[in-house]
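The structure is given below, and queries will be raised subsequently.
A single protein chain has been removed from this complex, and every other one stays in its place.
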Amino acid sequence: MMRRRMILVFLMPALTLYLCFLVFPAIQAFYLSLFETSGFGDNVKWVGLRNYSRLLTDHIFWLSVGNMLVILLAGGAAVFGFAFLFTVLLNSGIWGKKLFRAMIFMPNVIAAIAITTFWSFVFMPRYGLLTNILKSIGLEDLAKMAWTAPENIIWAMLVGLVWISTGFFTILILSGADKIPIDMVEAARLEGANNRQIFRLITLPMMWDVLLITLVLWVVQAITVFEFPYAFGGPEINQNLYTPSIYLYIMGFGQRDPIYQLGYATAIGVTMFLMMVISVTVLRLLLRWDQVEY
Amino acid sequence: MASVELKDIRKSFGNVEVIRDVNLKISEGEFVVLVGPSGCGKSTLLRCIAGLEPVTSGTLLLDGEDMTDADPISRGVAMVFQSYALYPHMSVAENIGFGLKIAGESKAAIKIRVLEIAKFLKLEMLLNRKPKELSGGQRQRVAIGRALARKPGIFLFDEPLSNLDASLRAEMRVELAKLHSDLGNTMIYVTHDQVEAMTLADRMVILNAGQIEQEGPPLDLFNRPANKFVAGFLGQPPMNFIRVNDVKLNGRILTVELPGGGKLEVRGDWGALNGTNGLEIGIRPEDVSVVAGAGKLPMEIDVVEHLGDQTILYGHLDGRQPMTVRLAGQLDYKAGQKLQLDLSPDRLLVFDLEGRNANLAKT
Amino acid sequence: MLFSASRYVLSVAALTTGLMASAGAGSAAELTFWSMWNETEPQAKALQMIMDAYTVANPETTFSVVWNGRQNQTKLRGALQAGTKVDFMDQDGDQLVGGLQKEGLAYDLSGIVDDELKNALLPGTLDLYSSDGKYYQITYIYNTVNFWYNKEMMDEAGATPPKTWDDLIAVCDAVKGIGKHALVVESDAADYNMLFFSNLVERTLGANAVLKLMEDKSGAGWADPAVLDAAQKSRQLWDAGCIAEDARGFQWPAGQTTVALGDTMGELVGSWLPTELLETAGQDFPWAAFSFPEVPGGVGKSTDMEVALIGMMVLKDSPNAEEAAQFLKYVVSEEAQKTMVETGVVGVTRKGVEWPAIIADGATSAAEATALSNFAGGLALYYPDFNSNVAKPEYNKMFLGQATPEEFVATMVAATAEYWKAQ
Partner (left out) sequence: MKSRKSILPRRWPRRWKNAASYIIVGGWSGFSLFFVLWVVFASLKSTRKLFSKPWSIPYDPAFGNYVKTWVSSRFGDYFLNSLLVVSLSVLVLLIVSTPAAYVLSRGKFRSRQVISSFLVFGMGVPIPLLFVPLAVIMAKLGLADTLSGLGLVYVAVSIPFTVFVLQGFFSSLPSELESAARIDGCKDWQIFWHVMLPLAKPGILTVAILNFVGLWNEFQLALVLIDSPENRTLSLGMYSLITSMKYSGGDWAGLFAGVTIVMIPTIALFLFLSDRMISGITMGGVK
């Protein structure tokens, strides 16, 4: 029997740090979002829910939400598509599964900020790598494309983001697939199931819980995504790359232009949090949350 | 050396009562085996004695001293676990010496004691190995060595042989018996294997659903089980229970009608036999003989098992009651064959409606 | 940029002798300076020399510098909150007005701004950022906004610097004739792109006209035909092929690099461009500049000019405000300004100090300037959030072809009305 005193001593340091620097600020965010303050002097003004009503009509905010949805849906489709493809291919009995898995995952250990530099160079019009390749294979028309033009730039950014994320989600989904006991698949094969039936009747239901968790992870990541698009946008980030997180940062901390609307910025954060909670709840309701035990 | 006394011990996990009112006295130097089916609470009882689980109520006396709430260490107990629970990150020597190190013994003293034990258990060559480099039997010995290190008064064994293969298990059984005779310590041993229980125990305690069904020397329990549970639990294949009709009691003589119409007379001290309907007689498969011609009990064979030195017949009586017969030697029986059986009356047991052994003289 | 120790010592010595004569006042203090320059930039080196020289002349005054880079002011706020003491800092003048100055955190420098100082500096440079007759910053670097271009390419195309908008379009045609483009932009540098708009509006309506568009709280200011005209003319640059199609995707500094690499003739931008491209373009690049052309019927003259001045500001809470102010005064002294020019390769605010050769044309336009407007119209001064969140991005959208000029006007009218309603 563990003694109460030891439990306390063992738990306290972690709980204290966690409370002070994570839970408390998170709660304070809700409070701060009811004020208007620049953070400079002591001109703190209570505005109630006005920051939120302002958000409703702020088309830049909605633009950022739109971009977020592009990342969430289009990016999500690509990431999960690739992750599934790689899971299937890696489990199709090819040699070097572990090596390939590590290589696919590798971008995740490199700072996003460093990776963006590379992708900026890839998509740079006229001198970039992509243009270079297209030119060398004779696709002059495509080579002239401005990949980072305002209407394209989010897609260019998304390519890099998908590249990184695919590795992460591949290893998660792969580990879910590897959890399935092989005898179960063999039993089904003996009973005459074909590959598609095995996938639909065995693999998919047995991976259901892993799939849901990865979906939730993606939703959370997509809603809060910050550094990759931020760094991709450079010092004068284009609004076509704004995500709610970036807009929050710009409103709270500013770039070169001085905008210091701490209350409003925090309200964006709270709204993001709510979006996260709502979408996770919806996900749970849409896709039944029953786990497979085995 | 120490004696153990359990008084009205109860143990619950939440709403589930695992040990119900257990009273047990174990004298110094005794080898007691707690045996019972899985989930009967025997391991929990052992852990309560060790001090690993607090009891819900009741008293635990060690050498007459109340130790109900004491630490394992002050109880002077040592324990060998089912999985051996060797510390994987320590060498054999460190495993054996760990308790001494915690007790603050000097390095030199630990070394001497570890060598002593290693010699005793023939582990000298293995002292620097890690547990994962040892065979199952070697691990078992290290676990015992670790238990020996601090010269405990009481040894507790929690199914220590169940992870070994059959032949090694037999070998270790002998070693354990030898260990007991060498050391003479009080030992409490938990197992679900009746062979281990029968061979090792000075005294067997049969547990069922958190209660003691019966205790006593192994053969006493085998021959004179207090109830159907004990009777059925000991012996392999288990005892046959046959429902009988038309019971007549005349002093010490009990007359019953067996399935198939045969009559049987059993002598005993029946007291006021509680009701005469629904009685069952119990007979072990080896106490049945096959007779040519008319016997007391007709049976049809369903399955025959040839074990080489013996032949086991599984079949049924009239009224579909199952029946098992064990015969010595290799015999040529076939499924579907009909047999006439005879029962030896002095090996018969009679169980009343509550499943108690009805022969008062024998209990 | 090569930088030899001996040259450094010589310059410091020269500076110091000048200082000794004027003999600085002030007591012992270590002044903390937060700077918008990165340590590796020539401007930082020049400032370091100036500070070293000042310390030699006034041994009691030493400096501790934080080279923050362009987000200096933003970073400074965090530091001020944390209780860090900062004595003075520098940043683009217009950004300071909208930031620290507006927040009331600037020290009033009116004490050192006398007529002598005013007359010593190029006209308007101090007044541009003064408010209510008080001075909160000393502008020490002068950036003009012109078309900076490759003179050889202009000659090769057989063109001459344009005087009117139509001339400009003709120049574009001429340059196209030799397989190049006359202009380039950076798709993400919205405030650079906005220069076309603000200059066009100012050529039509006069200096500082963009700020006035904002002042009508109904938003009707933006309905002025000059706004639509400016928007349409900026689109014309694309239609007439002044700018290459793929420039829509250039991210800073990809566009300006094309000038250095000889793909493009020039860019409408501040006079810092030749300095920035020093390494890529090489020392001998034939830099020249022409002013924004006039438009037919406009009241603005070609000598009216947008500027981006860089100012130094003393913080109100500085314990050494007076010493810092004295140093600021020194930064615009002739000796210090010469160091800024020679080592920092920038234009300066003091009259009579010759600018670096590569931006000599900037010096000429600064000397001839008839009226000064703020960079990109100056919305950043008083409406910083509106500027970054509405004006710049909306114009940029239209400029890059994601909206029509008419839509842009409508958006601006509505957004301005909404902005004032929320105040």
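Per-chain numbering from 1; labels A, B and C assigned in written order.
Note that a residue touches a chain if its C-beta (ideal position, glycine included) is under 8 Å from a C-beta of that chain, and two chains touch if they have at least 3 such contacts.
Please read all numbers here as calculations on a predicted model, not as lab measurements.
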In the full complex, displayed partners of the excluded chain: A, B, C
Candidates A:E36, A:E151 or A:E227 - the one touching the absent chain: A:E227
Which residue of C:Q48, C:N68, C:N146 or C:N193 touches the chain not shown here: C:N68
Residue of A:I104, A:A143, A:A156 or A:L241 in touch with the missing chain, whole complex considered: A:I104
Residue ranges of subunit B at the interface with the undisplayed chain: 47, 50-52, 71-73, 77-79, 81-83, 85-89, 98-99, 102-103, 146, 150
Touch list for subunit C against the chain that is not drawn: 38-41, 66-71, 75-76, 78-79, 81-84, 252-254, 256-257, 260-261, 276-281
Where the unshown chain meets subunit A, residue by residue: 1-4, 6-7, 9-11, 13-15, 17-18, 20-26, 28-29, 32, 39, 82, 85-86, 88-94, 98-107, 109-118, 121, 127, 129, 132, 163, 166-168, 171-172, 175-177, 182, 185-186, 194-196, 198-199, 203, 210, 213-214, 217, 220, 223-224, 226-227, 230-231, 234-235, 244-245, 248-249, 252-253, 262, 265-266, 269-270, 272-273, 276, 280
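We take it that only the chains that are shown with their structure count from here on.
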Distance-maximising chain from subunit B - centres being C-alpha averages: C
For subunit A paired with subunit B, centre-to-centre distance based on mean C-alpha positions, whole Å: 60
Length of the line joining the C-alpha centres of subunit A and subunit C, rounded to whole Å: 38
Residues on subunit A engaged by subunit C in the complex (per definition of touch): 38-41, 54, 57, 60, 120, 123-127, 144-153, 233-239, 250-251, 253-261
In the complex with subunit A, residue positions of subunit C that touch it: 70-71, 73-74, 77-78, 80-81, 92, 95, 98-100, 102-105, 186-191, 245-252, 254, 257-258, 263, 380, 384-385, 387-390, 393, 396-397, 400, 402, 418, 422
